[in-house]
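Encoded as structure tokens, the structure appears first; notes follow it.
Of the protein chains in this complex, all but one are displayed in their positions.
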Amino acid sequence: MKGKYKIDLKTAVILFLLLVLVMATILPLYLMFATSLKTEGTIFSTLNEIIPRKITLQNYRDVFKSGPFPRYIFNSLFIAISVTVGNLIFCSLAGYVFARRNFHGKKILFLIVIGTMMIPSQVTIVPLFLIMKQLHWFNTYYALIVPGLAGPFGILLMTQYFKQIPRTLDESAFMDGASDFYVLTKILLPLAKPALVVLGVLTFLGSWNDFLFPLLLTDTVEMRTLPVGLALYKGLHGVDWVHLMAGSSLAAIPVIILFLFFQRHIISGLLKGAIKG
Amino acid sequence: MFGCSDTKPEANDMKVIRFWQFIASPEYLDPVIEQFEKDNPHIKVKMQQLTYDNGFEKIIAAIAAGTEPDLCEIGSTWLARFAYEGTVRRIDTLAAEMSDSLLMLDMVKYKNHYYGLPWMLGTRVLFYNKKLMAEVGLDSTRPPHTWKELKTFAQKIHRPDRGIYGFGLTAGEAYSPWQKFIPFLWQFNGSVADKLWRKCNLDKQEAVSALKFYASFKPVSIVDRQGQLDQLFSQGRLAFNISGSWNLSLIPRNNPGLQYGLALVPSLSGGEKKHISIAGGEVLVFMRNSRVFNEARRFTRFLLRLDHMLPIVERQKNIIPSVKRGIYHPYYEKNPKEKLFYRQLLQSRALPVYPYWIEIQEHFTRAIERVLLGNEEPGKALGEETRKIDKILNRTQ
Partner (left out) sequence: MNARVNKNFTNVLFLSPWLILLMLFGLIPIFYSFYLSFSKYTLLNPHIEWVGLANYLAIFKNEAFLDALVHTFIFALGTIPFTTIIALGIALLINHKVPFKGLFRAGFFIPSVTSMVVIAIIFTYIYAPNGFLNHLLNGSGLAEGLNLKNVNWLMKTKTALGSIMAMNVWASFGYYAILYLTALQTVPEELYEAAKLDGSNSLQSFLFITLPHLKPMTLFIIVINTIRSFQVFPEIYLMTKGGPMGATTTVVWELYKEGFMHFRMGRASAIAYTLFLIIFVLALLQMQLFKTDEQLV
């Protein structure tokens, strides 16, 4: 939505501030990207090495050839997308109940939602591992997708966002004979677009970067995800810098693209119009 | 006469060995496996390469769930605990059979029994930067032979304000601080504990003197983690670095033009036999619950042949095969740097074998850090940490 921008002093100052902050924020990652283009590898320490003198794409080529890299990407994508879609649906459903309904035990259930986030995963991985063994889900997509399909973070976020939407909209719809499902899908969800986008992006991100579970639960190279594949560049003593950075840059790109594509929807402005009277 | 149907070899004859390992890149290990499978058509080897980040947790979780592999590579520091808990099979016969060809069997010996086989070994040698030596007028073909010499040389080179350091001491992580100090301890005739692990000896005179001497290198050194020291050395900013064979692939990657040399770890007095360093490595263990021990044993014999290890060694450069007479192989004539590691290995001592070593090493490292980082008196730091170690030793009395 490109309106006219008042280029007054205030905007200019803000713009400048933002530029400085963004550059400070991105700098370490720029280092990652710049290193991935080097022919040999240490990360720069002196300022005059910030712009690499010789660049090469060989590292990226190497990374693609090492192991079934495209397969890693496919696995990560498939798993991340599945988990994201699952969360968007199931957390919205649960969020609706927590935000709009009252019933016995609601507070307890909600505390359970929050509570599950407070237990460090290191103690539950072994029992979870045992469960996966019982289910015969080792080395399958199920093991990596199903447990995470309705995460507590998503439920909290959707609950909290739904509560910010006035009930009057629901009520007028109910008076017209609408069902819960209708209210949720046709009224609340469209207004909750920002939350959905954020939930989607953050869930995708969490799944995309997840390392420990895919490591523990996969046994063959074909089932590996990207972070596991990249970890092989870390030897016991010493890291293959240039290749690790190339791989990591590759891993970061899809999420950045995803974000760039969807971020406009975070500022949808629909909600503003709806609250009149 | 044996008239059963003979359409094809029965499926039950096919044995599968599940093999988990960290160190060898599939690129170089797969051909070895393929050859084995060709020679043994009824055996299949399913190899999985683990990552160093959290790979060990995977092994542990598998053991807890009963899904552990048949053959597994573990670091030598873990063997004693696995043996103590009964997780791995006792293989005295196999070890006896291979004792003639394998090095460092002490590494896999716990309470007079053998629980694994050394596979890929490592030790620490002295890396020295020829250019930095020449720049201060030292003869770059004569690396320091004794610790005194090293200190003197390092002092000439040490210019921290310029980012150039003479020597490197390690602190800030779990393994390297004690691994770097223990050669000093041994050269001073000290030990971590008595042979039967009843009492910790780190508070004794030998240990205190050794640590005092070690700490005296501080004015000419930088104190940091081993990885950082290695990076500094490959950047040409560290003159003397005691480190391992992984640098042979790290340095060419980071700085192919670096002029450096390798020498045996210095000794106290300079005799030929006194260049004691520490040896560790990756060992192969047979999990107790495995049903294919015979096949795994066969595979291990295959793996532990020099001609099968050399292709991996050659490409990766960061390991020494555990074979006794490997040093005479023509490969090492052409690769003097790796040969030096081998020479050093033959003079090195295996790290101490004790089930709760991982807990002991915490206190050992802490004592060293208290001296290097906290500037405490060696006697005091060692005394206090020894008491804590004694408590741990009491568990197995």
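Chains here go by letter, A and B, matching the order in which they are written, and residues are numbered from 1 within each.
In the analysis below, a residue touches a chain if its C-beta (ideal position, glycine included) is under 8 Å from a C-beta of that chain, and two chains touch if they have at least 3 such contacts.
The model shown is predicted, which means the values in this text are computed figures rather than measured ones.
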Hidden partner chain, residues of chain B it touches: 53, 56-57, 60-61, 63-64, 66, 81-82, 85-87, 160-161, 163, 171-174, 222-225, 228, 232, 237, 358-359, 366, 369-370, 373-374
For chain A, residues in touch with the removed chain: 3, 5-6, 11, 14-15, 17-18, 21-22, 25-26, 28-29, 31-32, 43-47, 89-91, 93-94, 96-98, 101, 103, 106-107, 109-112, 114-120, 122-124, 126-128, 130-131, 146-147, 149-150, 153, 155-157, 160-161, 163-165, 180-181, 194-195, 198, 201-202, 205, 209, 211, 227, 230-231, 234, 239, 241, 244-245, 248, 251-252, 255-256, 259-260, 263-264, 266-269, 271-272, 275-276
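The rule is short, and it goes like this: only the chains that are shown with their structure count from here on.
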Distance from the mean Cα position of chain B to that of chain A, given in whole angstrom: 39
Residues on chain A engaged by chain B in the complex (per definition of touch): 40-42, 67, 125-126, 129-130, 133, 138, 211-212, 215-216, 219-221, 228, 231-232, 234-242
Contact set on chain B toward chain A in their complex: 22-23, 26, 48-49, 51-55, 57-58, 61-62, 64-67, 226-227, 230-231, 234-235, 244, 246-247, 250, 253-256, 318
